[in-house]
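Only one protein chain is missing; all other protein chains are in place.
The block that comes next holds chain A.
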Amino acid sequence: MTETGYTPTPSKSPASSKVMRWVYIIGAFIVLAAIGGFFNRAFLTPENGLAILRAAAMSGMVAMGATFITLSGRFFSLALGQTAMFAGVLMAVLMSAGLPFGIAVVLTFAVIILLGALQGGIIAMGANPIVTTLGAGAILAGLAGLATGGKNVPIESAVVEWIGNGRIIGVPTQTWAFLFSVAVAWWVINKTRLGRETILMGANRATAEASGVNVALITILVFIIASIAAGMMGIFEAAQFNKARVMGFDAVDFNVIAAVLIGGTAIQGGRGSPLQSALGAVFIATVQNYMLLLAWSAGVRTVITGALIVVIVVGFHIAGKRKGA
């Protein structure tokens, strides 16, 4: 009924705008790498490439799960760092009680899945995801503190040692896990009913519901997926240091959200992909790695990372607005 005054030229097919987005992203990487290599020889070496991938792996694998939440229109979880910490602590506690690694891992993931389902269930009933996960995160951090008395829990196991520090054809285990989770997340989003329905729900929840999508179920599933990803990261983190730590997870939620947003996944959902979030994680790791090579101070690095996120996310927003409508 609203008259636009003139007929807008029909927007290009989604396929070509997708291609353009990849051109931008890959272009940004090439420019970054060229500048970096020019000013610092150590930057463009295979070893440094592996170091960047390894640094990106931790928050990157969590971002794979978190992308599901954002795509489904449920914004973010602010409990992923705490879930990771809780998973590491739980596994360490179970193992120090004498359980073998395999059983400890299975039990840990069972608990993590339950926690994700609980949060998703509460949100499906109408609670705000930010508030719910903020509370859940505090509870998890508190429980981990209670269980450990605030101290690190050592883990003694050859398997865990290898998981934390081993390499397969020269590439660290964490990096393999990251690449594996990227492949799985991409496949689930693009090739399965769950992925399709996640996108539908994020694009327009009311229409999805009217089309028969079980939005409550999808909500629970995306929070389970994100929790599993966070739990995986927590176990790798504990394995790397041979102990479960109750500190050092403060930046996880920030890095994960930054990766998802820099990747260009829409905050309100329905548009984006895990592949983009993976590139977002690698991009952040690359910038941070380069600043480390230049020996910039922590304060400067944090400011620049933050500014970069704002600039890029606002840039996406403006570009989206110009294209949209």
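Quick note on the criterion: a contact is a pair of C-beta atoms (placed from the backbone, for glycine too) under 8 Å apart; a residue touches a chain by one contact, two chains touch by 3 or more; residues count from 1.
Note that contacts and distances are computed from a predicted model.
Undergrad: Can you pick, from "Carbohydrate ABC transporter membrane protein 2 (CUT1 family)", "Ribose import ATP-binding protein RbsA 1", "Ubiquinone biosynthesis protein UbiV" or "Zinc transport system permease protein", the UniProt name of the chain not shown?
TA: For the chain not displayed, UniProt's protein name is "Ribose import ATP-binding protein RbsA 1".
Undergrad: Given that one chain is not shown, which residue among A:199, A:262 or A:279 touches it?
TA: If we include the chain that is not displayed, A:199 is the one touching it.
Undergrad: Taking the entire complex into account, which one of A:96, A:214 or A:242 touches the absent chain?
TA: Answering carefully, the residue with contact to the hidden chain is A:214.
Undergrad: Please give every residue of chain A in contact with the chain that is not shown.
TA: Residue positions of chain A that touch the missing chain: 1-11, 13-15, 190-197, 199-200, 203-204, 206-214, 270-271, 325.
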